[in-house]
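My structure is below; once you've seen it, I'll send some questions.
All protein chains but one are shown in place.
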Amino acid sequence: MNLESIKSQFPIFQQKTPVGKELVYLDNASTTQKPDCVIDAIADFYKFSNANAGRGVYWPATEVTGRVVDIRQRLAKFIGAARPEEVVFTHGVTDALNKLALAIFGGSQKREGQVLVSGMEHHSNFVPWQMAARHGSLPFKVIPLTDSGAIDMEAYAQLLKEPTSLVAVSAASNVTGIGNDISRLSQMAHNSGALLVVDASQAVAHQPIDVRQWDCDFMVFSGHKAYGPTGIGVLYGTYEVLVELNPLAYGGGMVQEVNESDTTFRMLPHRHEAGTLNLAGIVGLEAAIAFIEKQGIANIQAHENALYELLRKKLNEVSGVAILGRSSSLQCPVVSFTVEGVHPHDMATYLATEGISIRAGHHCAQPLMKHFGITACSRISLACYSSGQEIEQTVDQLKEAIAFFR
Amino acid sequence: MNLESIKSQFPIFQQKTPVGKELVYLDNASTTQKPDCVIDAIADFYKFSNANAGRGVYWPATEVTGRVVDIRQRLAKFIGAARPEEVVFTHGVTDALNKLALAIFGGSQKREGQVLVSGMEHHSNFVPWQMAARHGSLPFKVIPLTDSGAIDMEAYAQLLKEPTSLVAVSAASNVTGIGNDISRLSQMAHNSGALLVVDASQAVAHQPIDVRQWDCDFMVFSGHKAYGPTGIGVLYGTYEVLVELNPLAYGGGMVQEVNESDTTFRMLPHRHEAGTLNLAGIVGLEAAIAFIEKQGIANIQAHENALYELLRKKLNEVSGVAILGRSSSLQCPVVSFTVEGVHPHDMATYLATEGISIRAGHHCAQPLMKHFGITACSRISLACYSSGQEIEQTVDQLKEAIAFFR
Amino acid sequence: MNKALQSLYKEVILSRAKVPRYECKAPDLVPTVEAYNPLCGDKFYLYVSIEDGVFKELKFSGFGCSISKASTDVMCDALSHKTIQEGLLIIDTFLELIDDKSSVSPEQLTDSKELLAFAAARDFPERKTCANLGWEALRLHLQSL
Partner (left out) sequence: MNKALQSLYKEVILSRAKVPRYECKAPDLVPTVEAYNPLCGDKFYLYVSIEDGVFKELKFSGFGCSISKASTDVMCDALSHKTIQEGLLIIDTFLELIDDKSSVSPEQLTDSKELLAFAAARDFPERKTCANLGWEALRLHLQSL
């Protein structure tokens, strides 16, 4: 993997920031930058073959329809799904989880048993389940974390002794980067008769995803966190579960027959895809997957892991810096920390004037903040275009910021 | 309005179709083509300022956040909303209507009274209400149409004598193009204490929209039917209603405070916008609105109306052609018809080999098909780049197709 | 009107669609299978009588485009007096014949002129759901027997 060549494919790095500095982009857990191939794929779609999918018998509609079929297949392969119909296009993780929570717990299907989420979840994988559980009058419980920020497996086992309908966990935390042993969590959930939902938001750009090895019932990710466009995401579900599930939404394209008294629905994958899809998003997502596959996810992972270790080492050398959570072998390249006497927002503002983008706040993970007894922290998150030099520069500026604010 | 100059702004028309013909694109009711300015706005967003909105204190996040604020304001003006917080970004009409139906009828808020939709609704403005009504155990009824395909106002008045919670109607039909007198429908609904939801999918690119003049409670449209990107749409709601409404979805960005036992939500507009927005879509939508405003919606309307009249006249001259519905003064430039002895799909396939894109099928409006006693029809729908020459050519080829198939 | 189209609407298709041989208007029979295309609303009812594992009579009613109508008509013809086993093989052959992803040429699959008439559907994948409408429905039904 040639870092220079990779970085040269991202137009945003070919300019200076408004303050005249190079952009050091370290907020990849929020959204990644986009390579030329993704930007071009979207533009080319609109320029050369724009039409609605699945409906027209004319070119370009026929071309678009065929592409959606092919891309679904490619995505199925990318995540290790057994069949293309197990890939449902959504508008992103939040969209997918809200629809999924309603499809599982809303409507006429009555589920029994508590709903569990882990204490490290992003609000998008927390609040929809909390609300769905409340709506279905089911207990909602949070799986506790250990001091180091990992899921407390004993507490999890203990919780599973109560009837459980569903467990929702992230593949990796967007704050600590700590990864979860999904196969094990899944096995335990299944032994208790519960469904397992995996939020792979943070995993998708950084480690191989294999839903069959994970043996999860559902998995979701957003394109924009994996070098792809905004407004597109994937929901994976096993065929057996998807085929029975209430439709995720109702409308054009998913209907078999509509009558005043009732409506019937089409087969998978259409059953869950109502309305005009984000077609340009789908095309852009394919380009993003192609980009990842071209670099090789193993190469990306090795590169990022090395930087991750460097970052932790450098940060640990700074007095007053406290990193949240302990490194695990399954981590994603995300490091969050507090700095004694310097508020995260001040730190982020200081670094921003040096062209360095880090995030400050609760990172949409207030339950995790409470676990660590803080309200906010600073976060540095890496991507394939990150470099050791950027990390050195960032930690240097961080030291200057500390001197300034203390 | 200079047709040549307009058409030259749409890259898709600068190439031949795979069969070597010019593209005559007449499926604009399904999705419109995209001008350069929209395509460039999206590409430039990713190239020069991509970041997540509302969260980071660094450039480019600050720039994106500011743009979303400005664009919301611009959209509010475009639709005649009183306040920018009344504009909620969604992923499209189907997405918006599903979330709205659940927010209104799901959760703890209990509504009383039947739910009404008109007989001309697209499945996306029909099935979500049907399902929500069923879920809330409320009667679901279809407002009958007259023989000419318009809403039967007497029947509507009659229906409103029963307690009614909500009325959902389209501004114009995606099949007949017939427009509805929204102000009047709204007044009658409000007199009965019902909310009025307007599906403006077909209106947005073809006529001025003024939600205050309509006096509707909600209005939705999709960007992709108005020269904008896929995966983005707008939900308008009055401030008073939106502020009380259950959140459309739960997740990052809309949360005030999250606890295991409960979650509180942010103020408008954030309350209803969970997760990462389709930021490139928002930027592209702004460019699309700018494109429409530059041509002038009144100019577009005049141009399309003239073509619409020509199209009806020409079609009426062809023996065996029966146009669905009668023209009204509020129509959108959509004409659907049947041809004696020629199935719509055969007709569309024939025209496709001449580079002419028309749609065949039920157009996601099966209730309307049943009203007209058919299962499918052919549809021609125009846009600002349509020309009289294209209409002549299409009707000529249509005659040839009839000769071929009869 | 180009060549590809001409071969899609070969004489056999157009004539069978105009004057189908196995269509019945208002039969007294209860339909055996309903073949429905949710994309366009086309719908055929198939009336299939099987005796001792052999197709005795096949008829259809309903509405559809020329391709779906002709293909359903040809199917009734092709299956008459065949065993269910033979019928399933013919159905599979036909479905492969119209499949644009197939690597086998239509001529290698069959020498039936009636069936081969639909091979051009490979160039019109969006019409596959028309060509296979009756066939897919009947196959599902036979497999469930």
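Per-chain numbering from 1; labels A, B and C assigned in written order.
As a working rule, contacts are C-beta pairs under 8 Å (C-beta built on N, C-alpha and C of every residue); 3 or more make two chains touch, one makes a residue touch a chain.
Everything quoted here is computed from the prediction, not taken from an experiment.
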Which displayed chains the unshown chain touches: A, B
Could you tell me which of B:H190, B:R266 or B:K399 touches the chain that is not displayed? B:R266
Using the definition of touch stated at the top, determine which of B:A61, B:I79 or B:A249 touches the missing chain. B:A61
Only one of A:S201, A:Q366, A:S381 or A:T394 touches the unshown chain, namely A:Q366
Which listed residue (A:G136, A:G149, A:G223 or A:P344) would be found touching the missing chain in the intact complex? A:P344
Provide the residue numbers of subunit A that touch the chain removed from this figure. 19, 343-346, 349-350, 353-354, 360-362, 366, 369, 375-376, 400, 404-405
Residues in subunit B touching the chain absent from view: 54-57, 61-62, 65-66, 255-257, 266
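Operating definition for what follows: only the chains that are shown with their structure count from here on.
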Central chain (by mean CA position): B
Roughly how many whole angstrom separate the Cα centroids of subunit A and subunit C? 45
Between subunit A and subunit B, tell me the centre distance in angstrom, where each centre is the average of that chain's C-alpha atoms. 30
What whole-Å value do you get for the distance between subunit B and subunit C if each is reduced to the mean of its CA atoms? 37
Sites on subunit A at which at least two other chains make contact: 55-57, 61-62, 255, 257
Which subunit C residues touch at least two other chains? 39, 124, 127
